[in-house]
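All protein chains but one are shown at their positions in the complex.
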Amino acid sequence: MTTEHYVVLSAILFSIGVFGVLIRRNAIVVFMSVELMLNAANLAFVAFARQHGNLTGQTIAFFVMVVAAAEVVVGLAILVTIYRTRRSASVDEPNLLKY
Amino acid sequence: MNLTNSLTSFLGSATIEASNVDPTVNLPVAASGVFSFMWLLLALPVLGSALLLLLGKRADKWGPIFAVLMVCGAFVVGLFLYFAMLAESANDRPVNLHMWDWILVGNFEAPIGMQLDQLSMVFVLLITGVGGLIHIYSLGYMKDDPDKRKFFGYLNLFIAAMLLLVTADSYLLLYVGWEGVGLASYLLVGFWQYKPAAAVAAKKAFVMNRVGDVGLSIAIMLMFVTFGSVTFTGVFDAAPGASESTMTWIGFALLLAACGKSAQLPLQAWLLDAMEGPTPVSALIHAATMVTAGVYLIVRSGPIFDAAPAARDAVMVVGAATLIFGAIIGAAKDGIKDVLAGSTMSQVGYMILAAGLGPVGYVFAIFHLLTHGMFKANLFLGAGSIMHSMHDQLNMRRFGALRKVMFFTFLTFSSGWLAIMGVPPFSAFYSKDKIIEASFSVNFWGGLAALVGAGITSFYMTRLWTMTFTGKARWTEDNQHPHESPKVMLFPMAVLGLASLAAGFLLAGAIETWLAPVTGFEEGHLPISSLAMESISLTFVLVGGAIAYLQYRRGVPITPPQHVSALTVAARDELYGDAFNEAVFMRPGQWLTRSLVFVDSKAIDGIVNGTSAAVGGLSGRLRRIQTGFARSYALSMLAGAVLLIVALILVRM
Amino acid sequence: MTELLTQGLGEVTRWELPDLQYRYLLPLFVLFGMAVVSVLVEAFVPRAARRTVQLFLVFGTLIAAFILVAGLSGIRSLAGGGSIAVDGPALFLQGTILVLAIMAALLIAERDADPAGDAFAARANALPGSEDEREFTRRGWLTTEVWPLFLFSVTGMLIFVSGTDLLILFVGLEVMSLPLYLMAGIARRRRLLSQEAAMKYFLLGAFSSGFFIYGAAMLYGFAGTVDLGGISDAITNQAGPNGLLLAGVVLLSVGLLFKVAAVPFHQWAPDVYQGSPTPITSFMASCVKVAAFGALLRIMYVALGGLRWDWVPAFWIIAILTMLVGTVLALTQTDIKRMLAYSSIAHAGFLLIAVIATSEAGLAAAMFYLLAYGVSTIGAFGVVTLVRDSTGEATHLSSWAGLGKRSPWVAGTFAVFLLSFAGIPLTGGFIGKFAVFEAGYASGAGWLIVVAVILSATAAFFYGRVIVIMFFTDPQEDGPTVVVPSAFTAIAIASGLAMTVVLGVFPQPFLDLAEKASIFVR
Partner (left out) sequence: MQSFSWLTSIILVPLVGAVVLMLLPAAKTELAKRLALFFSAVPLLMVIAMALQFDADSTAEFQFVESYSWIPTFGISYQVGVDGISLILIALSVILVPLVILAAWNDADDAIGSVKGYFALFLVLETFMIGVFAATDVFLFYVFFEAMLIPVYFLIGRYGGPGRQYAAVKFLIYSLVGGLLMLVALIGLYVASANELGEGTFDFTTLTNLNMDPGTQKLLFLGFFIAFAIKAPLFPFHTWLPDAASASTPGTAVLLVGVLDKVGTFGMLKLCLPIFPAASAFYAPVIIALSVIGIVYGALLAVGQTDLKRLIAYTSISHFGFIGLGIFAMTTQAQSGSTLYMLTHGFSTGALFLIVGFLMTRRGSSLVKDYGGVYRVAPVLAGLFLIAGLSSLALPGMASFISEFLVLVGSFEKYTVAAVIATTGIVFAALYILLMYQRTMTGPVIDSCKKLPDIRGREAVAVIPMLVLLVAIGFYPKPVLDVINPAVDRVMVQVGATDPPPTVQPASESNAEGSEATGEGGAGQ
């Protein structure tokens, strides 16, 4: 397996994440799709780190995980509040702001 | 100054060596002595008009008298100048008074200066003389008008402008006088502006004059471009060097100007309407002086027309056509002033015709201008006198038998009547016959027109005279007591009546010598003897007069007959001059104006407003893309990413 | 920092603690530390004293940080093991952010404008319209939880404009953004809108972060380093495969363009600006814009400057779209906050011209522009907080009718801000626009400038329309009133006004500053 395979895999994961965001209505799932995008990046970082022979990419992966965790905290807080208000986790539901 | 000597020469017996005068280089000398006071000519009437108009009601009491004094003062100044000029030798007579630099831009120079030569002198005396008389007459005529002060203010303004016109030393300053008299005419025609007809007539006169002024403007511009100068001396000095085509253009432009001011075809239509003004105005402006400014312009520009035969021929044609045109109108109108206006048009046509003959005719154009100034003023004042007593009735069908009640007016009027017909020894016999002769010596058709015109003139004037003074009274009920006018009106009429009688006889011959340095003079060569010519024209006059007398001596119906010849119908409608203007200029103009207003608001402004509406509409549509759904926003971001990639790849390729 | 780690791993035996140059990092540390303290204050200080303590803490911290940043001026160096730049642009923009943050903090601290207290929900987690919420409101509970979030966010911004490698930039981006997501959602009034704004902002922000970090990964794959200078070298040396480079550039750009609200990555902005509490909107519209453009400029100039001819055409398209959409959509807005949001999008378009210029003049121009735009923006939103009716801020344009008759000074102030946005001479906005256009023109983007000015004129239509409504229309019967704020808002608005005029009339000192600061260290 060369780096390219990993990168292609990561690209596929990223794409899945992107399309997940685009097509899923449930906010939690959308959010998970975003996490998928971040993790796709992680995979790429790690693969490239291997290819380049330095550890930068590996290190970054840790940072990204931390950031992702922080994002989860913030995101879930927001989503929960909205869920409490609207009794729905659909991202299409809040649609007062437009045009 | 030897007064006796001067008077003799005024009466035509002075001998002036016309032979050693070169008309093309008639350079004025700088004014000195009496001549350095010639600015008074302008200053007096300017002062009069300024005081009367600016002081307002404070000048109501003394204003009219003051105005009369100012004009008479100007006349006196004019006389002094005339005698001073007589004392000089013919070559030294033209004088120039430089007053101040007016416009100096680059090589464009126009001074404010007066130039007085023999030609101007004639005009100065005519304007101040007849003007003074008419001022006096107006004292009576306008006695009860609440705005009398303004009237005299305007009259003084007119005198000032007219004097400026004839004494200016450059075309540009002439232009100032030219439009100045136009303004005065506007104010005076529209003097009773609460009458819509007067207001409209005033505007019409000014606007049509402006069409002529376009010609004058263009002529001046051409002169500047060609000669680098707009002064008379500068232009005439360089004139021989210019090409014929340039001169022809200038000539045509000047002719256009003259047509406007002198109511010649095709710009004749304003004159009849201008009769809406008070009658003294008609006498002064629309008979004696202003309308003859065109003649002055053409004669003054002799050196230009000398070099432009085509333009000169055009002048002749215009004059000939107008003299017939005006005469026909005069023959069909029922309003006394309308007849006189048509007559004026026609008589000025004679002058223009003469001016179009070149040096053969210049002198007679001016001669006729002078005599016409007197007899036509006389006729108008007579008409005014009649109107005065008839409660402003104008319709001759309501007149008749006035001889009995207004005998004095009848006398002066008759003098004018005989003068205009050219019955010897009345004045026009000398001036008009000379024009007919000179015309025949240059061009048969021109001569024929002048001859036929003389016949028609005789017809319409006799018609007027007969309908007004003879036969039975056709006065309406409310006009039962016509009366003679006050003395203050009769005096000017008397003077002018005498002048109509004697002016021709006194001036004949002398005027030719007097004007020769300015205009040059050539004797015309007739195929037949002068006496034979005079007989022929006299025959025309007598026949025309006889027809009219026989036809109208029994009186006329009060309402004009409806079943008349097509020519009469046309002439009553001023030969469709107004209809023509209306169809060719006014209606298309109104249509154009209306459509341009539409175009401006709908097309040009429409583009602007349309653009803004389109942007607004675009905004309204684009807003809908902002759906409020987070996922569609994300899609848009993805699209943006694709856009970026595509752009980058395209650049790479 | 990453450099440090990699180095360390390579030669384990010779582990050396690198010189972090704490002096240079001090502003960041102070802010970060105080943000943490601020959290502790929330936890331990009694409710009654909290506000006072927080205010002292926040303003003290911001002012201290500003002084520290100012003290560093003139220095051109890398710090923190080469991952933080202490250079002109970084310091200028940090100073700008701190000034704007102080002004925004003044608006956030306001409690007199709304009879119910400040602009923030008594309890953000209470159901809108619920009994709970009414209870909290009735008791007059006020919270101060916005302050730690605020400080963290400012810290993130400072990092974002000074980071020199992609990881630090990413961290800065997140530290800046995550608190903002929360702050967007805690409005006291119109809770539903606020929550919706928070959710959209968060989801899309996270989505864009994904792009950013994935782009960073691609560039790492291309260059073998995430250091901006290293990437630049790699581009010069053609070190890696083009595909990775292009993908990296694009994805990274998506992340950054999202933050600056460039079209078509802009759609969050109107919703979020409208829904967020107005003081927070002012903070976002000014400070986030500064930070995001700081990072964008640094990346585009330092890392991708060698690739200029590749990305400039794409940025032309983005710039034109941004100006066009921002301007055109603003034309038909009826909500003042939303209109200002679209206006801010249009301004992002103008700023992109400076990015495209890729010259020192462009950098200086952009920095000046950001300062001028920032002060006017905070001032403008400050005025928005004052115009109120019974339901809170009266943001519908029609309700501003006749404001000029009722409160000439407030309306006049707002008009000055609008004129500055429109780029009328003698306002800061004009000098900024002039500088940006000049830089753009000099770099060969003349036609772009022509597009920009035509759209500027179009933009004047909606700025002018607000003036029409305020000054040329008769007041409504039951229109909103202009409340008299406490000194906080008054100072914020007044300083915004003063700065707007000073930047327009005597811009030279600031231009000097920006000019001297217009070289990136690498």
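Lettered A, B and C in written order, each chain numbered from 1.
Rule of thumb we're sticking to: a contact is a pair of C-beta atoms (placed from the backbone, for glycine too) under 8 Å apart; a residue touches a chain by one contact, two chains touch by 3 or more.
What you are looking at is a predicted structure, and each value in this text was computed from that prediction instead of being measured.
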Interface partners of the hidden chain - shown chains only, full complex considered: B, C
Hidden partner chain, touching residue among C:453, C:491 or C:519: C:453
Contact with the hidden chain (one of B:58, B:98, B:587 or B:652): B:98
Residue among B:40, B:69, B:87 or B:218 touching the omitted chain: B:218
Contact with the hidden chain (one of B:136, B:155, B:242 or B:308): B:242
Subunit B residues touching the omitted chain (full complex): 25, 27-32, 56, 96-109, 111-113, 115, 169, 172, 175-176, 178-180, 183, 186, 190, 193-196, 198-200, 202-203, 206-207, 210-211, 213-214, 217-218, 220-222, 224-229, 231, 233-234, 237-238, 240-242, 246, 589, 592-594, 596-597, 600-601, 604-605, 608, 612
Sites on subunit C contacted by the missing partner chain, in the whole complex: 402, 404-405, 408, 419, 422-426, 430-431, 433-435, 437-438, 441-442, 446, 449-450, 453-454, 456-458, 460-461, 464-465, 467-468, 471-474, 507-508, 511-512, 515
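Everything below uses one rule, namely that only the chains that are shown with their structure count from here on.
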Pairwise touch network: line, ring, star, complete, or other: complete
Two chains sharing the most contacts, counting C-beta pairs only: A-C
Separation of mean Cα positions, subunit C and subunit B [Å, integer]: 79
Length of the line joining the C-alpha centres of subunit A and subunit B, rounded to whole Å: 96
Whole-Å gap separating subunit A and subunit C, where each centre is the average of the chain's CA atoms: 24
Sites on subunit A at which at least two other chains make contact: 18, 21, 30, 91, 95-98
Junction residues of subunit C - those touching two or more other chains: 199-200, 203, 207, 211, 270-271
Residues of subunit C defined as touching subunit A within the complex: 2-3, 5-6, 9-10, 124-125, 127-128, 167, 170-171, 174, 178, 181-182, 185, 191-193, 195-200, 202-203, 206-207, 209-211, 213-214, 216-218, 220-221, 224-226, 270-271, 274-275
Subunit A contact footprint on subunit B (complex, rising order): 623-624, 626-631, 634-635, 638
In the complex with subunit C, residue positions of subunit A that touch it: 3, 7, 10, 14, 17-18, 21, 27, 30-31, 34, 37-38, 40-41, 44-45, 47-49, 51-52, 54-57, 59-60, 63-64, 67, 70-71, 74-75, 77-82, 84-85, 91, 94-98
